[in-house]
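Structure first, commentary second.
Left out: one protein chain. Kept in place: all the others.
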Amino acid sequence: MVRVVRVERSTGSIDRTRERGTMPWPLGIPAAVAVFFLLVPLVAMLVRAPWSGLTRILANSTVLDALRLSLLSASAATVASFVLGVPLAWMLARARWRGLSVLRALVTLPLVLPPVVGGVALLLAFGRNGVVGKAIYDWTGFALPFTTWGVVVAETFVAMPFLVVTVEGAFRAADQGFEEAAATLGASRMTIFRRVTLPLIGPSLVAGSVLCWARALGEFGATITFAGNNPDTQTMPIAVYLANESDTDAAIALSLVLLLVSVVVLVALRDRWLRQGPAL
Amino acid sequence: MSGAFVRTTTSPTVLRVDALVRRGEFDLDVGFDVQPGEVLGVLGPNGAGKSTLLRALAGLTPLTAGSIRLGDVVLDDTATDTFVPPADRPVGLVFQNYRLFPHLDVLDNVAFAPRSQGVPRAEARARATELLARFDLTELAARRPSQVSGGQAQRVALARALAATPLLLLLDEPLSALDARTRLDVRTQLRHHLADFPGPVLIVTHDPLEAMVLADRLLVIEEGRVVQSGPPGEVARRPATQYVARLVGLNLWRGRLGSDQRVVLADGGALVVAPADGLAAGDPVLVGLRPSAVTVSTERPEHGSARNVWPGRITGLELLADRVRVQVDGAPSTLVDITAAAVADLSLAAGQRIWLAAKATETDAYPDRPPASTGSAG
Partner (left out) sequence: MRRTVVTASVGLSAAALVLAGCGSSGGSGTASSSSGSSTTSGVTGTVTVFAAASLKSSFTVIGKAFEAANPGVKVTFNFGPSSGLATSIAQGNPADVFASASPTNMDSVVKASDASDPTTFAKNAMQIAVPPSNPGAITGIADLAKPGVKVARCADAVPCGKLAMTIFTKAKITVNPVDRAVDVNGVVKDVTTGEVDAGLVYVTDVLAQGAKVKGIVIPADVNASTSYPIAVLSKAPNAAGAKAFKAFVLSDTGVAALTDAGFEKP
């Protein structure tokens, strides 16, 4: 019998129609449970919402003040996290220093730290009597606690690790071949970072920023501990907490407002940015 | 039209390489020159160090020892501790998978180099538009790399590299990402475009045909060393190593020339070879033999004219385009090409014992000597 091996191979790409969106059923069941688990509390809130008294509760000017402060401080915290966190993420992903893994664990510590503990730590560092804060206070008479700046600092402290972890992963996964290509085309390191590396991880930058913003918007523990509660520092979560002390209906109403605003912002961002995955 | 590549230089940009790159267990140790306008094909198996060589030339991997000079410019010299970083080297590199920036359209990919060199955006785009026209890519200017074909991407990558006005051009497996049909067209175009480039060109490949068609001279690298260098025809005719012999489809044996034109082969067996100039008894020689020059019979041929007759056992049969390649284990082991009809007539099968015969005049014996480490075809 002659064993004949054909070596000529078909080189034309075979056009397979991909079955998109058809999910193997073993995945479908846990996915459905997950949806149920995540959505039922939200639905429950909608069901129990004091719809008739809603306008009365929301007409309260402190609610609008709290909402404005929440959006403003969460956005400021996101900008701060981006400006400081993206370079940090780059360093953690690319630098080859000894002890970097320890540093990585340390800077992402706020992820596991109870936020109230984070707030206490911030007080010990940046409070009027803090390690750093005392020098600033003695020099300028300014102390971060009980100010809007304090809110931004607390939110940044808690939310920045979310951005750093997301972006670091993207830097790590990014194909460094493109950076090499840019180098051979005469681009300086800074140009490569700006024109190649950053755009390549664009979707992760957006995802990390959104995550960071969402975390900052919901921040309660560190903020109440570090920045306290006064008209300059009362964000929505604090307003919700206090409302819950006396009037559960008001708490639900405020929570709905916070949810609605978050959903609008996140959906708008998703449509604009997140839908387009990484090109290529 | 070659005006796009002309760059005023004070001296002809000869590339002189004397490079040692050590990477763990592996080291690349090569030396060669490439003349302006010359296309050097760097041929070798996977892991031979071809890509390492290109990376060293582009500055992506620093030399462990040695130097790289382009004309008067020292790009890397460990003796003087000189190292020009990739961004500052007048070296264009077309990567194996092109590495076109996925977030930029074709025009901005090509305009990337001038933009990086500080050329204003409008001017850089104008320059890129010119290059696109030259490479017949004008209609693709607004497309993303994911939206162009492999052949088009290859041209975009070349245009992008040339937009930096390099003095040395490096191409890493420029056609390997393409399917066979496209490869033929693109190869022809590439050859045309390379002809216009005034500086030295290196093309890394493991495809012998690609190397033959595109290169003026071949440099064969195996395990980090140059094993052969010469014009493509010469290399194809008289390969110095099994690897090249396999690539060009030749039987190649190493041996020592005895008396009566008899070569005792290193791996067993002996062959009577045709007389050759400059060979004396006792010389180490290589013996080449085309697979189609060997005949197969199931019985020992009693009355054949062939001087070389030896037994063997079939270990494999492989259908090529128009013939069957028979792998025969024996002394020496041999590749034989016969027609499919002959396979049927003789009822050949793996494991079968057969006899091989080859005329002495079909063999080609030539000196087995290590290649010169430097030097060019010129």
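Labels for the chains are A and B, by order of writing; each one numbers its residues from 1.
By our rule, a residue touches a chain if its C-beta (ideal position, glycine included) is under 8 Å from a C-beta of that chain, and two chains touch if they have at least 3 such contacts.
Keep in mind that this is a model prediction, so the values were computed, not measured.
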Inset, instruction - Going by the touch rule at the top, give the shown chains the omitted chain contacts. - result: A
Inset, instruction - Would you indicate which residue among A:T166, A:T225 or A:S255 is in contact with the undisplayed chain? - result: A:T225
Legend entry - Residue numbers in chain A that touch the chain omitted from display: 120, 123-124, 127-129, 143, 145-146, 224-225, 228-230, 238, 241-243, 245-246
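Keep in mind that, in the parts below, only the chains that are shown with their structure count from here on.
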Legend entry - Centroid spacing, where centroids are CA-atom means, of chain A and chain B in whole angstrom: 51
Legend entry - Residue ranges of chain A in contact with chain B within the complex: 1-8, 11-13, 175, 177-178, 180-189, 191, 195-196, 199-200, 202, 278-280
Legend entry - Residues of chain B touching chain A in the complex: 58-60, 85-89, 91-93, 95, 97, 99, 101-104, 112-113, 115-117, 144-146, 160-161, 163-164, 179-181, 316-321, 324, 343-344, 347-350
